[in-house]
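A protein chain is absent from this complex, but the other protein chains hold their places.
All chains are identified by letter, namely A and B, in their written order; residue positions are counted from 1 within each chain.
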Amino acid sequence: MRNTHIRRARSVVVFGTALALFATACGSDSKSSSGGELKAIGKGEGALSIVAWAGYAEDGTTDPKVNWVKPFEDQTGCKVSVKIGNTSDEMYQLMSTGAYDGVSASGDSSVRMIDAGLVSPVNTSLVANYADISSFLKDQVYNSSGGKNYGIPHGWGANYLMYNTDVVKPAPDSWSVVFDKNSPYKGKVTAYDAPIYIADAALYLKTAKPELKISDPYSLTQPQFDAAVALLKDQHSIIGEYWANYSTTQQAFEQGSTVLGTTWQIIANLVSGAKKAPVATVLPKEGSTGWSDTWMVSSKAKHPNCMYMWMNYETSPAVQAQVAEWFGEAPANTKACALITDDTTFCDTFKATDSAFASAIKFWATPRKKCLDGSGDNCVPFSDWIKAWTEIKG
Amino acid sequence: MTYTNRATRAGFRVWTLLVLVFLWLPLVIVAVLSFNTSASLAWPPSGFTFHWWGKALHNDGARSALEMSLKTASIATVIALVLGTAASFAVQRFKFFGREPLSLMIVLPIALPGIVTGVALNSAFREVGVSLGLMTLVIAHATFCVVVVYNNVLARLRRLSPNLEEASADLGADTFQTFIHVTLPLLWSALLAGGLLAFGLSFDEIVVTTFTNGAGNDLQTLPQWILSNLSRGDQQPIVNVTATAVMIFSLVPVWAAQRLTGKQGGLAGR
Partner (left out) sequence: MTAVTNPPAAARAGGFRRRLSRFLDARPRVRLAALLTGPAVWLVVLYVGSLIALFLTSFYQLNEDGTGIIKKLGLTNYHELIDKSVYRTVALRTIKVAVAVTLIDIVLALPIAFFIAKLAKPKARALLITMVLVPLWGSYLVKAFAWRALIGSPGGVIDKTVGASPGYGMPAVVIVLSYLWLPYMIVPIYAGLDRLPDSLLEASNDLGAGFWTTFRSVVVPMLLPAIVAGSVFTFSLSLGDYIAVQLVGGSTQMIGTVVYDNFASNLPFAAAFATVPVLVMVLYLLGIRRTGALENL
């Protein structure tokens, strides 16, 4: 075997490399189609790709009897592709890829999306059902900016305290049960796996430690923030699992490895439906965080017409009734209440028309340096919340 | 085997049995649950039915995801076979500047955690403006598949005597004829083993896929489909069916590859 030192081969390789680099640098242009504000809804593009909270766009795969996506597809010809986002942070990341047409955004991601230009203003006059949306959901800080409207409200609700009625006695009425370092349910408590959960701790401290003078759990000064983080670091020792995927915590409650913690109503509904473990939910006396979700249109949407059709569809009374019942939330369009026939007290339970109750829920919002409640310029920004969350989980 | 006694051999046999049981028990549970009448994961199963197998056959999502995975794995394997073989020939038969670093770089995609490869490629694709889809996915998969082909072919090349190729050339064959009629037949079992392993790696890959595949349910690979359906009530048993089915289908190719490679290993001469 002859050994040759290959100068020419090296130069060929180098040249080839340079050529390839040049080619990749010029790269392919990612054409962003006009996902901007529509003047009129044109013909459906035949497809729609959305990011949604679990339970907002059911297509029969969770429960074959629960499917309001198929009628939409039949009506409009827009074939729907749903990507479930487990947390607002995940949704923000998904939307930043520019690969989706729209999203059901909560307040802790919507503002970021608006600021980052990921979503376009929405022409609400094109959405017929917008007129029937509860007024206290319109033109809020989480779905509008600079006088422009950025989305169509979908529904709202609170984060509940769920507990296994066989195991957790007496029935709790305070968040203190999940923050008790000496909890008898140690190792079987759960919490939401997202930095925004720090607000839940802050909300609890608002009542438990009034000397901290916490008023808005999303506007925290450094000492208030540190106190909330310290509380959560203590909580870590009793946490069995943090949950982000709603079905893993559903399974945990069903098998009994989790018996107590913050969840959404849909999880309680699914666990009760499976009849494996008896659970109940309660809105503790300290109040609750929650979410008010808005359908927003991506600034890079490739199927804006279908997206507008979707938004109108999701806010129609019939679909709102289905979604609200399935998920367990207050519908944004209260005309749906009359259509929820198998539980006529549904809207009362969720206080769908009670704007005072809605304002008492601390909807997810995006903490900024400039305090959201206007109390000053010294609040802890969300990027610090994200870092603190990793420290809390240890 | 004079160097062992009965007791030792029995001990090894028992250990092997235990390890195989350990490996297969969860899989058997999954397979059994795919016939379970109830959709839950509770054990023991409540009844026997072919219902889920029927549903799986008609499940559009699973079918298109399976197609996507087969497509991706095939293309990635072909690319890996070409690049891996070329690289191994270059490394084994030439000395050149950068030979050692190249060897290291070939191993890197499989030695670095998938999340690093995924995040790196994702940022690179986004920076350059390439939209994520089949192409980016195949590129990502081929990248970590190259090394398994490379190592298999390299090991075989090391054991090949160059005499056969020289003889072929002396007899009048040109480079291509020699390659196709002499070299390739000597290599094919290494290519088969490497190719099969590469295919398997790509087929089941989830992490790099998450970061380099496009959005949209029609682009989902089988692992992505499984991930999004794993805990979704009605879909759970269908997921069990798919996993069981894939394993059953892999039985024959894997076993055949082993039988064939075993034979050739002796031929190539050690």
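Definition applied: contacts are C-beta pairs under 8 Å (C-beta built on N, C-alpha and C of every residue); 3 or more make two chains touch, one makes a residue touch a chain.
These numbers were taken from a predicted model, which means no experiment stands behind them.
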Option touching the unshown chain, where A:Ala99, A:Ala252, A:Val319 or A:Ala358 are the choices: A:Ala252
Residue of B:Leu83, B:Leu137 or B:Ala215 touching the missing chain in the full complex: B:Leu83
Residue touching the undisplayed chain, where the options are B:Leu70, B:Met135 or B:Leu227: B:Leu227
Chain not shown, touching residues in subunit A: 1-2, 4, 6-9, 12-13, 16-17, 20-21, 24, 89-90, 92-93, 112, 115-116, 187, 195, 236, 239-242, 244, 248, 251-252, 254-257, 366, 368-369, 381-383, 386-387, 389-391, 393-394
Absent chain, residues of subunit B that touch it: 1-5, 8-9, 11-13, 15-16, 19-20, 22-24, 26-27, 29-30, 41, 43, 82-84, 86-87, 89-90, 93-94, 96, 98, 102-117, 119-121, 123-124, 127, 139, 142-143, 146-148, 151, 154-155, 162, 165-166, 169-170, 172, 174-177, 200, 203-204, 206-207, 222-223, 226-227, 230-231, 239-240, 242-244, 246-247, 250-251, 254-255, 258-259, 262, 265, 270
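Following the convention adopted for this analysis, only the chains that are shown with their structure count from here on.
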Separation of subunit A from subunit B, taking each centre as the mean of its C-alpha atoms, in whole Å: 37
Touching residues (chain side subunit A, partner subunit B) in the complex: 1, 3-6, 9-10, 13, 24-25, 27-30, 49, 61-64, 81-84, 94, 97, 99-100, 245, 247-248, 250-251, 254, 270, 274, 276
Complex interface listing, subunit B residues touching subunit A: 40-42, 61, 93-98, 126, 128-132, 162, 214-218, 228-235
